[in-house]
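Quick one: the structure is below, and I'll ask about it shortly.
Yeah, one chain of the complex is gone here, protein chain that is, but the others are all in their spots.
Entry: chain A
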Amino acid sequence: MIQTQNLRKSYGTTPALRGINLQVQPGELFGLIGPDGAGKTTLIRILATLLLADEGSAQLDHKDVVADYRAIRRSIGYMPGRFSLYQDLTVEENLTFFATIFGTTIEENYELIRDIYVQLEPFKDRRAGKLSGGMKQKLALCCALIHKPTVLLLDEPTTGVDPVSRQEFWEMLQRLKAKNITILVSTPYMDEASLCDRVALMQDGAILQVDEPDSIVNSYDKPLLAVKTANIYQLIQDLRQFEPAHTVFPFGEYVHLSLKSVVWPELIHGYLLDRGHADIEIKQAMPTIEDIFMEKSQV
């Protein structure tokens, strides 16, 4: 369980967190979704007792991150955004080392990491630095879990990892959740939001919205269209000039266009024809977290 009250942090004059209030339930898989620079890492580092907030307080399992930092360090697993295990030690040596400094052994908590460790076992004598990106993340997760934490803080664990490994990584998190571990995971990938129980959308040090991914998507109340023409760059420029347009941003091979009110597609078609576009395609689009994000960040 994680609680924060009005957390604020600035680096010099640059605010990184502008009053964060968060409630993560025990056993919840909670996602912090936001672009680079949103303040996700700062928030996680404060929760991991590595950084002191300027204002506000935070508790993990009712233990204060400042007053009870020592107790917290025993009961959390933290995975920094950057791979931070000993590259010159082998897989097994890394795991043994982290088990020992937490006063435990691999055998004692093997149950918890078994699913992940079986994939690593063939490489247990390989140095951590020589592992692939996905394997490194699995090892880091094992090391973060080896002392049986009740709260897991993962800072962008899937950044720079291939899609298959990302998929596997999220499956692991689902299994850990089933073992009643509270998991806070940050990610810049909007598509990963749907894999969380609840997500917080973060931008510029503030939380825009907290809800279940489906509810967030359903809360989208603007008409949304996917538009495509031969010249995407020109299309974006022109749609931004289009009076009824609310937000316009590229989304894959299409451009997502949200409207202030319902507008007939024929009207848009005509507008684009006037501007000399060819191969015009307009269709209804299902809103995604990304659309919500663009919507929220417009305000």
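Quick notes on this structure:
Definition applied: a contact is a pair of C-beta atoms (placed from the backbone, for glycine too) under 8 Å apart; a residue touches a chain by one contact, two chains touch by 3 or more; residues count from 1.
Operating definition for what follows: contacts and distances are computed from a predicted model.
Missing from the rendering is one chain, named in UniProt as "ABC transporter permease" (options: "3-isopropylmalate dehydratase small subunit", "ABC transporter permease", "NADH-quinone oxidoreductase subunit K" or "Cytochrome b6").
Interface note for the absent chain: among A:F83, A:Y220 or A:F242, the touching residue is A:F83. Summary of contacts with the chain left out: across A:M1, A:L50 or A:M294, the touching residue is A:L50. Only one of A:L43, A:I113, A:C143 or A:M172 touches the absent chain when the whole complex is considered: A:C143. Hidden from this view is one chain, which touches chain A at 45, 48-52, 69-70, 73-74, 76, 78, 80, 82-89, 93, 97-98, 100-103, 143.
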